[in-house]
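All protein chains but one are shown in place.
For reference, chains read A, B and C in written order, and residue numbers begin at 1 within each chain.
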Amino acid sequence: MKKQLLILLFTFLPFWTFSQTKPYLSLADAERITEAAEAKAKAEGWNVVIAILDDGGHLISLKRMDGVQVGSVDVAQAKAKSAVFFKRSTKVFEDAMKGEGGSRIATLPHAVGVEGGLPIFKDGVIVGSIGVSGVTSAQDGIIAQAGIDAY
Amino acid sequence: MKKQLLILLFTFLPFWTFSQTKPYLSLADAERITEAAEAKAKAEGWNVVIAILDDGGHLISLKRMDGVQVGSVDVAQAKAKSAVFFKRSTKVFEDAMKGEGGSRIATLPHAVGVEGGLPIFKDGVIVGSIGVSGVTSAQDGIIAQAGIDAY
Amino acid sequence: MKKQLLILLFTFLPFWTFSQTKPYLSLADAERITEAAEAKAKAEGWNVVIAILDDGGHLISLKRMDGVQVGSVDVAQAKAKSAVFFKRSTKVFEDAMKGEGGSRIATLPHAVGVEGGLPIFKDGVIVGSIGVSGVTSAQDGIIAQAGIDAY
Partner (left out) sequence: MKKQLLILLFTFLPFWTFSQTKPYLSLADAERITEAAEAKAKAEGWNVVIAILDDGGHLISLKRMDGVQVGSVDVAQAKAKSAVFFKRSTKVFEDAMKGEGGSRIATLPHAVGVEGGLPIFKDGVIVGSIGVSGVTSAQDGIIAQAGIDAY
C-alpha cells in the first residue's frame, strides 16, 4: 500500500523533470480561464479583450467583447506576450516604470508596463499567459486574475 | 395597419443604405461561426486555428485546437485579413496564382493565395471574415465554409 | 398618423443599436472635416498633414500641404490611429505621459502621446478619427478640433 502511494507520488509530481517533457496549456485550459475572466468582466459590466498565449507567446485563443476599442486587440496580446516572455505580471513593469529612470523598461523588446498581463504557471513552469485590455489597467488586472484563479 | 407594416419593412430591410449605417459582426456571431467550423473540423478529425475578423481586419475571436502547428496562428489571421481586405475568398487568389504570371498576386500587400479565407457578408455588405489554417488548404476551405454556412 | 410618426422616430433614431448596424464615415464627411481643418491651418499660416481614418484605422483621405516635413505623413496617421484605436484624444495620452511613470504609455501598441489626434463619434459610436501633424502639437490639436467642429 505505502509502496504504491510512493510510486504514485514519485511519478505524478515532478514527472516531466526527468522524462524531458514540459507541461503545456491546452485549448480546454485556455477556454476555462477565458470563461472565468469573461464572467468576471460581465459581472462588473466591463467590456474587454481576453487573450491567452502559449509558452512561445503565440495565441491559443482570443475573444473580443462587443464595443471594445479596436486598440485593445493588440494591447491584450502585447500584455500577454510581455507576461510570458518575462515570466512576470505586467504590473511589475508598471511599478518599475513609476520609479526613477523607469522609462528604460520601454527599451526592452516586448516589455509592456501596463497592468493586465499575467503569466500562467503549472508546477512552477511557465505554460502561457493571459492578457486583458478594455477598461482601466487596474480593472484589466482584476479580470486577468479571475481567469488565473480558475486554472 | 398594413401601412404601418409597410413602413416598418421599408425601414428594417435596407435601412443602413440611406441612413449611413452599416451592419457589423458581433461576438455572438463570431462564436456561432467558430462553433460550426470547429464542429466540422472535429467531425473530420482535423486540428486547426479558426480566426474571425471584423470589417477592419481586426480579431473578434481566435481559437487554436491542440497540436496545431504554430505557424497556423498567423496564417489563419493572414487568410482572414486577405478575405476581408479584398472582399473575396483566398481561393480566388490561389486560382489566379496558378495561371500565367500568377506570382504577381504575391506583390499585393495583404493578399494571400492559399485557400481557407472567406469574406463574411450581410445584406451584401462586408462585415468581416473567417480564416482557417492547420490541415490542407482545401480542407481549411471546407472548414471555413462550414463556419460561413452557420451565419 | 401620430402612431406612424412614433414608429418612424423609434426606428430612425437609435436604429443601429438593436438592428446590429453602426454608423460610418463617408468620403464626403472626411472631405468636409479636412476642408475645415485645412481652412483653419491656412488662416493661421500653418502647414500640416491632415489624415482621416475609418473605424478600423484605415485611411479615407490624406492631404499634405506644401513644405511639410516628410515625417508628418506617418505621424499624422499614427496620431489618428491612436485616437480611433483607443477612442480618445492623443492629448489624453500626452497628459498621462507627463505624470509619474507616464512612459508606460509608450509600451502600448499604437498609442501616441502627442496632441493632434482626435476620435470622431456619431451618436456615441466611434466612426473614425482625424490626425494632424506639421506644427507644434498644441497647434496640430487646434487644427484637428477645427475639423471635428465641422462634422
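We adopt the following convention: a contact is a pair of C-beta atoms (placed from the backbone, for glycine too) under 8 Å apart; a residue touches a chain by one contact, two chains touch by 3 or more.
The shown structure was predicted, so the numbers you read here are calculated from the model rather than taken from an experiment.
Peer 1: What are the shown chains that the left-out chain touches?
Peer 2: Result for the missing chain's touching partners among shown chains: B, C.
Peer 1: Among the options C:A39, C:L59 or C:I148, which residue touches the chain absent from this view?
Peer 2: Looking across C:A39, C:L59 or C:I148, the contact with the absent chain belongs to C:L59.
Peer 1: Just to verify: which one of B:D55, B:E115 or B:D140 makes contact with the chain not shown?
Peer 2: The one listed residue touching the chain not shown is B:D55.
Peer 1: Name every residue on subunit C in touch with the hidden partner chain.
Peer 2: Residues in contact with the chain left out: 26-27, 56, 58-66, 70, 73.
Peer 1: In the full complex, which bits of subunit B touch the chain not displayed? Write them out.
Peer 2: Against the missing chain, subunit B presents residues 55-57, 82, 84-87, 100-101, 103-111, 126.
Quick note on the criterion: only the chains that are shown with their structure count from here on.
Peer 1: Specify the angle of rotation obtained when superposing subunit B on subunit C by their C-alpha atoms, rounded to a multiple of 5 degrees.
Peer 2: In degrees, rounded to 5: 180.
Peer 1: Distance-wise, how many Å sit between the C-alpha centres of subunit A and subunit C, to the nearest whole number?
Peer 2: Roughly 33 Å, centre to centre.
Peer 1: Measuring from the mean C-alpha position of subunit A to the mean C-alpha position of subunit B, what distance in angstrom results?
Peer 2: Centre separation, subunit A to subunit B: 28 Å.
Peer 1: Which subunit C residues touch at least two other chains?
Peer 2: Only 55-57 qualify.
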